[in-house]
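Notes for the one structure printed next.
Missing here is one protein chain; the remaining ones are kept as they sit in the complex.
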Amino acid sequence: MELTALVEIFGRELLGVIVGLIGVLAFVVLNALFLTWLERKVAGHMQRRIGPKEVGPFGLIQPLADTLKLLGKELLTPHDVARPLYYLAPTLIFVPVLVSFIVIPFDRHLQVKDINAGILVVLAFSSLSVLSILLAGWGSNNKYALIGAIRSVAQNIAYEIPLLLSLLPIIMMTNSFSLKAIVEAQAGLWFLALQPVAFLLFFIAAVAETNRTPFDLPEAESELVAGFHTEYTGMRFALFFLAEYTNIVIVCAIATCFFLGGYQGPLLPGWMWFLAKTYLLVFVIIWFRWTFPRVRFDQLLNFAWKIMIPVAFVNIIVTGGLLKL
Amino acid sequence: MTSPVQFAIDAISLMKGLWVTLKSMFRPVVTCQYPRQTLTMTGRFRGHTKLATDPESPWKNKCFVCGICEKSCPSGSIKEVAGEKREGDKKKTATGYILDFTTCSQCGLCVEACPVGALEFSRDYNPAGFRREDFHYDLVREFEKRRPPG
Partner (left out) sequence: MSNPIDKLGVIDGLEITETDYRTRGYHYCLGATAGNILLVVQVFDDYGFYLEDLTCVDREERLELVYFFFHYEERRRFKVALALDPAKPSCPSISDVYRNAYFLEREVCEFFGVFFTGHRNLTYLFLHDAIDYYPLRRDYPLRKDRVAVPEAEKARLNSFAVTEADDAFFVNMGPQHPSTHGVLRVIIKMDGEYILEAEPVLGYLHRMHEKMGENRTYQQFLPNTGRMDYLGAISFNLGYVTAVEKLMGIAPPPRAEYIRIITTELNRISSHLLWVGAYLADLGALTPFLFVFDDREQILDILEAVTGSRLTYCYFRFGGLPEDVDETFTEKTKRFVDRMRSERFSLYENLITGNPIFISRTKNVGVVTRESARKHGVTGPVLRSSGLPFDIRKVEPYSLYEGLSFDIPVGQGGGALDMYRIRIREMEMSLRIIEQAIAALPAGPVMAEKVPKKIKPPAGDVYHTVESPRGELGVYIVSDETERPYRMHWRVPSYFNLMTFPESARGILLADAVAVLGSLDLVIPEIDR
C-alpha cells in the first residue's frame, strides 16, 4: 500500500532520473569515444601528420576498434595487489563522473534534474574521484603508481580551492547555486565579459583538476611510466581513460554554464550551442597538451597556493565590493 | 615571486607556442602514408646482395668463385660458395652461394671486396618470412630465376 503510494509520488521523478542516467551513460561513452578520436586527430595535425584514418571515414570508427581491442585484452592482476581496492578503483572512478552529469543543463529543458545546489553537487562528487585514484595507486602495489596517486591527491586538494573560489563571484552575482539559474542570468551578457579573471582561474584549475598537460603529473609518462594506472590492463585501464575524458567534458561544461552563457545563443537550438561551446573548451585543453611541457610538482603547488588562491580571493573581494556599490 | 611584467612576458610566450601548434594544424601533412604511398628509393639503397648480370652475356653472372667476399664478411654470413669449371669457359662458374640474411647487416664490404663487381645490392626492401631458413638466400638460384633463358 505504502509502496504504491511511494511509486505514485516518486514514480515520474524516478523514471525521469533513470531515463536521464541512461541517456547520460550513452552520452558519456559516445563522448569519450569521440574525444579520443578528436585528441588523436588534433595531435596528428598539430604534428603535421594525419592521425587515425584507416578505420571508417576520417578514422572515426578507430576508437570503437580500440575499445573492442581493449575488451579482448586479458585482465591481468599483478601479484600482491590489495585485491578489493585494486578491483574497486576503476569502477569507483566512474560513479562521481556520472552523477555530475545529472545537474548539467544541456538545453533549457534538457537536464536530468535541476538541483538548487547544482554546482556544489558537481564539485563534491568530482572530489571523490581522487579517492579512487588513491585506491588504484595504493592497491596496485607499485611504487610508480603510489607516487602518482600521492601526487594526484596533493594536486587535487590544491586545485579544488581555486576552482571553487573562482566560481564564487558568479554565485554571488546570481545568488544561486543552480546551474540553470546561472545560465539564465547570462541571457544578455556572458559572465566571461564580467569576470575574465575568474574564467582564467577556473580554466587553469580545471586543467589541473583533470590531470592534463601541463599539469599531468599523476600520470607523468616520462617520470612515472603511467602513474596510478600503471598496473591496469584491458577494460580496467579503459575505465580510467573514459573517466579522464568525461571529466574534461564536465569541467568544460561547467565553464560553459558559468562563463559562456550555457545553451544561450541565437538561431541554433540551445543544446547545439552548449555542445559547441563545451567542445571549443575541450579543444583548448587538447591544444595545451600538444604544446606545453609539464611543470614540476613543487611549481604546480606553488602556483596554486601562492598565485591562484590569492588572486581568487582578491577577485571575490572586488566583486563583493562592486556588488555592494 | 614573479613580477607582473615577467608574468605578462611569460603569458605572451605561451601564446606564441600555442600559435605555432595552431598554425601547423592547418599546414599540409609531411608524412608518407605507407603502405598506401611509397617513397622513391635512392640509387645506393642496400637490400640483400645479389649476383649482378654480366653486361656482355646477359645469361651469365661474373662470379668466378674466388671466395674473397666470403673472407671479407665480418659476420660470416656468406657460406657455401662453390663453383665448377665448365667447358669452354676460362674461369669457374658459381654453382652455390648462400647468403645468410639473418646475420647480414648490409655493410657492403663484400660488394666492395669483389674484384670483378659480380655482387650488387638488390632493391628488395621488405623481405618477410616465418622461418630462419627463409632468409638463407641462394644467390645462384635467385640469379637463374631472373636471367633471360638461354
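Note that the chains are named A and B in the order they appear, and that numbering of residues resets to 1 at the start of each chain.
FYI, a contact is a pair of C-beta atoms (placed from the backbone, for glycine too) under 8 Å apart; a residue touches a chain by one contact, two chains touch by 3 or more.
Nothing here was measured: the structure is a model prediction, and the numbers come from that model.
What shown chains does the left-out chain touch?
Output: missing chain touches A, B.
Among B:Val5, B:Val30 or B:Ala128, which residue is in touch with the absent chain?
B:Val30
Taking the full complex into account, what residues of subunit B touch the chain not shown?
Within subunit B, the residues that touch the unshown chain are 9-10, 13-14, 16-17, 19-21, 24, 30, 42-46, 72-74, 105-109, 112, 121.
Which residues does subunit A use to touch the chain missing from this display?
43, 46-49, 143-144, 147, 151, 213-214, 216-217, 220-223, 225, 290-299
Heads up, the rule we're going with is that only the chains that are shown with their structure count from here on.
Rounded to the nearest whole Å, what is the centre-to-centre distance of subunit A and subunit B, using the mean of the C-alpha atoms as each centre?
51
With touch defined as at the start, can you tell me which subunit B residues reach subunit A in the complex?
Within the complex, subunit B touches subunit A at residues 1, 14, 17-18, 20-22, 24-31, 33.
Which residues of subunit A touch subunit B once you look at their complex with the stated criterion?
42, 44-50, 53, 287-288, 290-292, 306-307
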